[in-house]
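What you see is the complex with one protein chain gone and the rest in place.
Chain IDs A and B follow the sequence of writing; residue 1 opens each chain.
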Amino acid sequence: MTVKIEAKGLGLGYGDIRIWNDLNLEIAEPGLVGILGPNGVGKSTFMYALNKILEPTEGTVYLGGQDIRYMDYKDVAKTVAYVPQQSNETFAMSVLDTVLMGRYPISGFTTSEEDVKVAIRCLKMMNLTDLAMRNFNELSAGQHQKVMIARGLAQEPQILMLDEPTSNLDIYHQVYVMKLLRDIAKEQGIIVLVICHDLNVASRFADRLILLSNGAIVADGTSKEVITAENIKNVYGMDAEVVESDGRPYIIYHVDESVRMGESPAYEKKEVP
Amino acid sequence: MNIGNLLSEIKGRASLSKTLVMEEGESDEEFVFREYKVARRSKVLFIAGFVALFMVLLGYKITLGEYDIGFVEVYETLWKHITGTIDPNSKIELMNDNVVWDQRLPRVLTAIVVGVGLAAAGAAMQSMMKNPLADPYTTGISSGALFGATLAMTLGLYIVSGYYGRVLNAFVFALVPALFIITLSKWKKPSPAMMILVGIAIMYIFNAFQSYMMLRADPNAAASVYTWSVGSIGMTTWEQIPIIGIISLLGFAALFIMTRTLNALNSGDAYAKSLGINVDRVRIVCLIIISVIAAGIVSFTGIIGFIGLVSPHIARIFVGSDNRILLPASALLGACMMLICDIVSFLIIGATLQIGIVTAMIGGPIFMLILIAQQKEVW
Partner (left out) sequence: MKPGMIAAIGVAAALMIGAFMLYATADLMSEMNPDPYDHYVEYVVIGEYEGNPLSGTAVCDTLRENGAFHNYRFNIDAADSEGNPVSQSFTVIFGPDGTPDFFIESDGEYIQEFDGQVTRISVGEMCKVTGFSLESEGLRISAQEVQE
């Protein structure tokens, strides 16, 4: 059963600084949804607003028709799982215990055998079973990310939100994590929201892409609709050629050798209205 | 021998899963499940070990003292008291009963209850503040409590009178550093060491007020308050045990209920919120409980430092960071540490030394060892 995500008139600002203005979004179909955009546009913050970690300055967010402002954190947790960008553990537990944390919204005070089995299954999905009893701190950054993804999966949510889950992974794992997320979205009929930097990987696997720029949604649709040379030029200030493969658009960048370091890219010069 | 290697070796022995080998036909998942069970069992074994250590220390401590009474006689006396068979005509039995039951036992029970309370508070605080250096002592909460208690005792400034009044005073003043810490972490987000330096500054400020108060008070009273305030368990009687016991044990129970939440806080506020935890509210509740524990203990024993700081770290080496197991393990080790310090104090130094000093002298170097041997970066 898909839980619909709806954002109406979302705005966020800190003092004089505006991050976004009047964002409107509706995600009703299950599938892998990618959120794209340049650095600092507020992708992570956007995700925070969607799962109640942060409260927006204006606008409302609805999860399954309910206004998120009137929902308790616990209720949100039963529906939404969040995978942060970086691990921030002070006192690390074993990998399996870390993944078991994802079961907290579902299980009681004690960890049941069922919880452990689910957690192990998620570790298996991420190919981490031989690291299960290792201390989380001993792992590399890429392995941290995989553990955190497994932790999010263990929560068995209706909406899975991941903030740059592949930033530390090699190309093989980037591709296969995105493929896994897409497959899970299809099989379980849930919405998987991913913040992604790699346009090609996102393009290849996402069912829908949302492109943010300058505090607004610039493009929203399938890969073919969003990944266009024009969008890339406007948003990232880069010349690119779009090529098709496997039925999906791919970007081939053209580098302007005359650009010097110290010149800010085209998109950073614009200001939010 | 490298201390870091020694600690790793202990950790290695602590995880029996190293000796597990995958059986034929066993799937990956089944193997991991087996490993998990073994690891859980070894943690339980460690707790059992701590309980055994505790019983040994308790059993030994109660036979120590300047009053001349044999090892077996101590237990005979205890047994006679419990079964109500003390001979009222035997002066020796009456005296032994008085010394063992009315003098030694309260002292030992106080040590245990203090160890449990402070260690639990320390473990909870370290998780909650994501700070390995935190405990009621290093954050200035104990000093605030001491100031409040001393105000009640020397100047008679009560809200309510009697023992409860003292604890209430201590609690009110313990909240001052607690609130300061909460505000500071939200506002400035300091590093762990920075936060503790602030706590120590608060401690010195309260100490200054305290010293001033004692200078103005009657010299006799001042001297005894000073020696008491350093941390002494030798002054409690059965009259006070119920209060300090209830506060400490209830505080432990309250923190134990919160352990799953504390686990989640460990991963950062954002993730904890996504698990359904109202992070701000949890922090406030936790600090209040910790302040109550600190106030309850400090009101009767003065400041005893390092127990809350060191016990969680030692426990973590054996049972890991899951607070559901770490908190009880820390509490046990805290009680053991108090008993060890009291035993050492008697055997080596002589009964006159306040336990607060012994815990600093023993706990301090242990803590430094742990700090230096830490191989991961927590700072």
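Following the convention adopted for this analysis, a contact is a pair of C-beta atoms (placed from the backbone, for glycine too) under 8 Å apart; a residue touches a chain by one contact, two chains touch by 3 or more.
Note that the structure is predicted; figures quoted are calculated from it, not measured.
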Next on the checklist: Going by the stated contact criterion, tell me the shown chains that border the hidden chain.
Outcome noted: B
Item to check | Contact residue for the chain not shown (choose from B:G251, B:G305, B:G320 or B:G334) | outcome: B:G305
Checklist outcome for this item: Given B:L249, B:V285, B:V344 or B:M361, the residue that touches the chain left out of view is B:M361
Item to check | Listed residues B:V56, B:L94 or B:A208, member touching the removed chain | outcome: B:L94
Checklist entry - Of the residues listed, B:L197, B:L249, B:I317 or B:I343, which one is in contact with the missing chain? => result B:L197
Checklist outcome for this item: Omitted-chain footprint on subunit B covers residues 65-68, 90-92, 94-95, 98-99, 102-104, 106-107, 132-133, 137-138, 191-194, 196-197, 200, 203-204, 219-220, 223-224, 226-227, 230, 232, 234-237, 305-306, 351-354, 356-357, 360-361, 364-365, 367-368, 371-372, 374, 377, 379
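Everything below uses one rule, namely that only the chains that are shown with their structure count from here on.
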Item to check | subunit A and subunit B: spacing of chain centres that average the CA atoms, whole Å | outcome: 42
Next on the checklist: Under the stated contact criterion, what part of subunit A meets subunit B in this complex?
Outcome noted: 48, 51-53, 72-78, 80-82, 84, 87-94, 96-98, 101-102, 104-105, 109-110, 116-117, 120-121, 123-124, 129-130, 132-133, 137
Checklist entry - Contact residues on subunit B for subunit A in the complex? => result 15, 17, 28-29, 31-33, 35-36, 39, 126-127, 130-132, 260, 263-264, 266-268, 270-271, 273-278, 316, 320-322, 324, 376, 378
